[in-house]
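One structure is given here, and the rest of the page talks about it.
A single protein chain has been removed from this complex, and every other one stays in its place.
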Amino acid sequence: MAKSKEDENSIIVVDNVEKHFGTVTALDGVSLEIKAGEFFSLLGPSGCGKTTLLRMISGFDTPSVGNIYIGGTDMTDVPPNERPTNMVFQSYAIFPHLNVAENVGYGLKKQKLPKDELDRRVNEALALVDLDGYGPRESHALSGGQRQRVALARALIMKPKVLLLDEPLSALDKKLREAMQGELRRLQRNVGITFVLVTHDQEEALTMSDRIAVMFNGKIAQLDTPEGLYKRPATRRVASFIGVMNFIPATVRKSTDSTLSIDIQSLGKLDLATHSRHQAGDKITIGIRPEMLTILYRKEESAEYEFEAIIEGAAYYGDMTYYEIRLIDTDITATVSMRNTAGRPILEIGRKTRVGWGIESITIIADD
Amino acid sequence: MQNKPSRSLLTYAIVYLIFLYAPVMLLPLFAFNDSAIIALPLSGFTFHWFGLLWQTKALHEALYNSLMIALITSIGSTTLGIFAARAAARYEFPGKRGIMGFIMVPLVLPEIIVGVALLVVLIQLGMSLSAWTVIIGHVLICTPFSIAILQSAFNNMDRSLEEASMDLGENRIGTFFRVILPLVTPGIISSLLISFTISLDEFIIAFFLTGTDATLPVYIWSQLRFPARLPAIMALGFLMVVLSFILLLTAEYFRRRANRITGNSTSSEESIF
Partner (left out) sequence: MSDPKSSSFKRILPTMTPDGWSGLKLVSPPFVYSLLMLAAPLVLVFLLSLWTQNYLELDRTFTTANYKEAISEKLYQTLMIRSLTISGIVTAVTVLLAYPIAYYVAFFGGKRKSLWLLLITIPFWTSYLIRVFLWKVILGYNGVVNGSLMGLGFIEEPLSFILYNANAVVITLAHAWAPFAILPIFVSLSRIDHSLLEAARDLGDGPIRRFFRVTLPLSMPGVVAASLIVFIPTVGDYVTPKLLGGTDGLMIANMIQIQLGKANNAPLGSALAVSAMIIVASISIAFVLINRKFLKTKT
């Protein structure tokens, strides 16, 4: 993927990077471009290579093969202290022997600023992360959330071109994590620089990012916007990793340039206005999200397409109920999520019900 | 299981502590006792024996030797300890367990074996015994203690601290002086103090490996057969014990400070194991 490296919009270009540790391949030919000012996430399970890639962008690891360009310059062999990037570490790495102000001002020491200027910049950075007045605090007296903000302030004060974040929210509890997601997003918009975030939490990636690269086994499986990944997952694995996906087998009846006619077992025959490489007789997999299926509670409710199913399980989450259903006379199961609005009963197990869906709800899942 | 301990267990603990401290308690008792015989009952209070120490030239020489040896030993063993602790905490290398285990072996060897082995070598090489031969032996037995103390400090140093420093623009040298050294310094001080104390008090290896320069314990040994000198020896012992206490409590203070800074528990068993 040799796009122009001087492309003004691309602040980071990863060009065919591979990383081998002995016989283990951590990165198996990864290429991507990150645009200036975007909030970009590397998403994947543990061991997929996302952290390795981040470390290469920051300079703590070098690729076995390939190059990394930052701001148009080849920085593959440039040490981390000379790159225009700064990192927020997973453990935050707050220097325990320095207080908050000394931590935040650490990187500016080399610039030998006059004391007033240094203090001003430090206070500015602390205000940016809502830690006004925390300067004299001792490091060991900080909570997890506060340490994270100090790490952020410390990195942002350097005015880097790119801020790298290595699973910054994984050490926080759920409520704090959710609050911080919003804050990070606002911060990024506020400051305007490129953020590159590594996470294994797909919800996190979806809420915060402009674009996400989903990685498995050292390769990028799909690079897209959150909506693109959710609605049009490229592979079965991506579909399962992002949210919940129901997979239903289908057969191709006819394939033309403009239409694909398929027969979805128990769901009926459809014509999709799409072009596909599949031929008549091919077995394919259809994906449909739980929220795209609707339980038709009352007789007068209807949908574009309907089928009959039996409730096999119900999980109540307060605002939503997730039903496990089995399509009648098959062994195909699916998950349906329904919001618990007024008037909707929780259906009991064993009850037969009609389930509705629309043709735009489905997507064809490629095999991995 | 935090219910109250049985009375007998608590009593046992207190009696045991008394048993542990009993011998050492004799020192202040007889060092100030106005009697040439070490026996009860006590007779008046005096500083006489300390005055005697002050006048004994041989003692001054032994003191000087002990201090020099202890100083050099503490610097030597702490330096070797820094190398080993840093290597063990930061790097994986083949044979690591065996190498580290071997360096720590003097902890479980009887000191006489160490003394005998070195003595044999030195005799075979035709080298004469001196303060330096004692230093060689002392560094050998103090280094494992230094490593134990420093390993705690180095282990607790999150590797990402060094990376964070470099990420913020510092080079390796700057990182060493601004991050690593300040975090390790309390451990270094603790190690220096402890090896100093061990060397100061050590008898067997000094006894085997010293030439004409006696150390304090060797000097004490030579005086033990003279009953008349015993009270003075008590006074000397008192001073040495007080000095050891002060040095060790200071070392412990620094060790705790080191742990507090890096945010760890202050269990002292870690420092020994």
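The chains carry the letters A and B, assigned in the order they are written, with residues numbered from 1 in each.
By definition in this document, contacts are C-beta pairs under 8 Å (C-beta built on N, C-alpha and C of every residue); 3 or more make two chains touch, one makes a residue touch a chain.
Please read these numbers as outputs of a predicted model, since none were measured by experiment.
Student: Decide which residue listed in B:Leu53, B:Met68 or B:Ile136 touches the omitted chain of the complex.
Tutor: Once the missing chain is taken into account, the touching residue is B:Ile136.
Student: Determine and list the chain B residues touching the chain excluded from the picture.
Tutor: 1-2, 4-5, 9-10, 12-13, 16-17, 19-24, 26-27, 30, 37-41, 79-81, 83-84, 86-88, 90-94, 96, 99-100, 102-103, 105-106, 108-114, 116-121, 123-124, 136-137, 139-140, 143, 147, 194, 197-198, 200-204, 208, 217, 220-221, 224, 233, 237, 240-241, 244-245, 248-249, 252, 266-269, 272-273
Going forward, only the chains that are shown with their structure count from here on.
Student: Centroid of chain A to centroid of chain B, CA atoms only: how many Å?
Tutor: So the centre of chain A lies 55 Å away from the centre of chain B.
Student: Considering the complex alone, what residue numbers of chain B touch chain A?
Tutor: It comes out as residues 158, 160-161, 163-171, 174, 178-179, 182-183, 260-263.
Student: Which residues, counting only chain A, touch chain B once they are in their complex?
Tutor: Touch residues, chain A against chain B: 58-60, 79-81, 85-87, 89-91, 93, 95-97, 106-107, 109-110, 140, 154-155, 158.
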